[in-house]
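The other protein chains are all here in position, but one chain of the complex has been omitted.
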Amino acid sequence: MSSAGLSIRHVGKIYMSRQGWTQALDDCSLEVPGRGFSVVVGPSGCGKTTLLNIVAGFDDLTQGEVRLDGNRIAAPGASPRPGPDRVVVFQHGGLFPWMTVLDNVCYGPVIQKKMTAAHAREAARRMLASVGLSGIETTYPGDLSSSMRRRAEIIRALIGGPKVLLMDEPFRALDALTKSVLHEFLLRLYDREPYTIFFITHDLMEAIYLGDSVSVMTTRPGRIKQVLGVPLPRPRSHKMLGSGTFLKLKEQVTEAVHEEAVKAFMAGERELAR
Amino acid sequence: MARTSYPALRVASIALLIAIWAALVRFGVYRFGFIPSPWSVLVAAAAYVTDRDFFLDAASSIYRVLAAWGASAVIGIPLGLLIGWKRWFSELTFPIVELLRPIPPIAWIPAGILFFPQIELSVIFICFIGSFFPIVLNTIAGVKQIDQTYFRAASCLGANDGEIFRDVVVRGAMPSIMIGLAVGMGINWMALVAAEMIAGEHGLGYMIWESYSLARYPRIVVGMIVIGIIGAGMSAGIRFFGRKMVPWQRSLIAS
Amino acid sequence: MSAGRVEFRGVTKRFGTKQVLADCTFEFTPARFTALIGPSACGKTTIIDLIAGYERPSSGAVLLDGKSVDGPGWDRLVVFQETALFPWKSTLHNVMFGPLNRHAARREAERQARAMLARLGLEGFETKYPHQLSGGMQRRAELARALVNSPLVMLLDEPFRGLDAMTRELMQEYLLRLFEEEPVTTVFITTEIEEAIFLADRILVVSNAPASLKRVIEVDLPRPRDLKMLSSRRFAEIHSKILDLMLEEVKKAFAEGAGDAAEVIESYGRAARSQSADASGEASRDGT
Partner (left out) sequence: MAKVADRVLNEAEASSPTPGPRTPPVPVSRLSLGLRAASYQLISIALFLLVWWAISTIPWAIRIPSPIEVVSAAARLDPQTFLDDMILSTWRVGLGFVIAAAVGIPLGIAIGYSPLVRDLIFPSVELFRPIPPIAWIPLAILFFPLVEGMIVFLTFYGAFFPIVYNTVAGVSGIRATYIRAGKSLGASEWTLFWQIVLPAALPVIFTGLHIAISVAWLMVVAGEMIANRGGVGAMTWQAYQTTQYPRIFVGMAVIGILGYLSSLVVRLVARIIVRWEQ
């Protein structure tokens, strides 16, 4: 009950609008063990992001509860607040464009009054240097390559030592090479110090390559359809992408997701046809 | 589309404009005979810019514009930020803004004179009305277009409401605020000229109108050119200032 | 079925002083699906622009069925990276645009357009404007706008970029089906290795700027293809071969001082190195 990690229990979410009700999530349960790397895959519009938003505290839930390291952080009626214990890496990049990279990375520690500004700067510099990002401290995010931006954002999320790192399709819309660069980056960080990571994506290869487990979500209303363990050893390397274990797993996940994807796709087209 | 350019044509363009002006006046086409010629304007300009009146007029116009612009920025920016950020505040105050917005600043001239017995204050008030709406509306738009991601990012890094206001709302809206300030300055000059013509004493708009009344026609054109130059200079100043304020977005305030 | 042969003979392209293509000699075989893959911004799009006739080679020749390409034409049609459907025309009128320009009768053009839209599963969307369609539908409508002209060559410039992975997969299946039903010479640009293997008969790996042909890889997966093949052994072999080739390219770019490439090298290099040594090294640095 009070074990470390993120625990999502029977979470349901109903949206209300002028048009009526939409059930986005229905009885969603998922466990992310402490220092574990859990990936959720599902077709777009299946409610993955809603689930992440609930955990992050951007959205409230209408059923169930979410616990982090045993403490309840969200329940119906108990309006959650976002906090530095659950930091999000955003889909389209969440670095403040009006702050330099260094100011972005320092932002959390300074605002939480964990460190003095000078201290935070020092720590940020060191952290950036340790991942090969020195020399860009005074640059604005807009002047960086997309890969550098993503990396700086991950560092900004990690510097305050969150209890869980929430990643909302962070590598979406990047080209294949940049993506694989970032995969290696994230894996290397994780090998160095495993954080609890809750990762959302619709890229199956990415899901299997990165995660300890892959949970497949159904199309709306979102529910966890299947959880598959990834038996690949760590540290991972891109040579494993051709291994038998990987291919077998990929086939399984593809099958599970494809069905949902087609359903979601048809539903989407029907909706537009109206 | 081809990006060919003809630099010589650009010079020719302006030369041609002046030549056509001179010819139209010289040969008195239609009523162009009433319009001062380029040469007479040049002579009048030489006389005017060395005159003490020039500095008096320019100084009082610039003072009025800057005062009005500053006041509308001081009131308009915070108001716009709040309207854009807090929904209840927007619902409470935005209808009033919407109600008053369609009234052009010039229509406020009689009211302005009525409100303030001193001419100085009423001219500044009319200019204030001119720049107030572009500044408020651009500030609101600036806040509204900030991606929700940044609010979320700030709050999950531990920022409270005040910090979100300081680090996300104000800074995110800054590019748009700068545009509002630039547009406001342009409308300010327009309102100023009208107010000075109708109600003013001193000032470049007043000078133009006085020259008309005293039949010193070339001076009218001199006044127009002086206003154009000062206005363009101030806009350039704002753009420069804007670039300093939003170093992360270089091309935004280019035009 | 021999029409639609595109040949590049010693083609070089410069923009100002910058060389984009260096001495390219290759050909796109009729009725075959060729994918061009290479690092982003390596000059792949220029190859499409040359075939489409938007650009002319600085030296060398681009030939279509033996004749030099001069200017755009409906026999070589492009599906662009971001959709280029005209937003002010309905889906039907977008598709009719080509036939009408060739002075087809309005009725006939409409009949063809409707049939083509139906073939792509877009019945019922004829009167919708592009912004009323989903991303996947827009791509299909654009395919329809090109295919209705029965071009000799289809040029696809990363057409599925920006779609989410699953819609993308479905679009790939659509494209495969269309191609397998009626093969035309197809040139497909992508940065995704998986996509290239899944769709193509041949893959041209393009080297970094200035672009030139690095290697031709024949994809011997049987047709008709299906998603199962993505997890086959043969697929994985080709995949790793191409990945290695591309990494080599990126390394070369690094030697020439390109900034972003440094990152690739670094992360791949470190991944290969002993992880424990790396980790302990970092730990001691963090400790100080």
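Observations on the model:
Chains here go by letter, A, B and C, matching the order in which they are written, and residues are numbered from 1 within each.
In the analysis below, a contact is a pair of C-beta atoms (placed from the backbone, for glycine too) under 8 Å apart; a residue touches a chain by one contact, two chains touch by 3 or more.
The shown structure was predicted, so the numbers you read here are calculated from the model rather than taken from an experiment.
Against the chain not displayed here, chain C makes contact via residues 52-54, 71-74, 76-78, 80, 82, 84, 86-89, 97-98, 101-102, 129-131, 145, 149. Although one chain is not displayed, its contacts with chain B can still be listed: residues 1-7, 9-14, 16-17, 31-32, 34-35, 91-96, 99-100, 102-111, 113-117, 186, 189-190, 192-194, 197-198, 205, 208-209, 211-212, 217, 220-221, 223-225, 227-229, 231-232, 235.
Methods note: only the chains that are shown with their structure count from here on.
Ranked by separation of Cα centres from chain A, the top chain is B. Chain B and chain C have Cα centroids separated by 49 Å. Averaged C-alpha coordinates give centres for chain A and chain C that are 30 Å from one another. On chain A, the positions that touch chain B within their shared complex are 56-58, 81-84, 86-88, 90-99, 107-108, 111-112, 140-142, 156, 160. Those residues of chain B lying in contact with chain A across their complex are 147, 149-150, 152-159, 163, 167-168, 171-172, 174, 246-249.
Contact residues of chain C toward chain A in the complex are 39-40, 121, 124-125, 128, 132-134, 136-137, 161-162, 164-167, 169-170, 191-194, 227-228, 230-233, 236-237, 239-240, 243, 246, 250, 259-260, 263-264, 266-268, 270-272, 275, 278-279, 282-283, 285-286.
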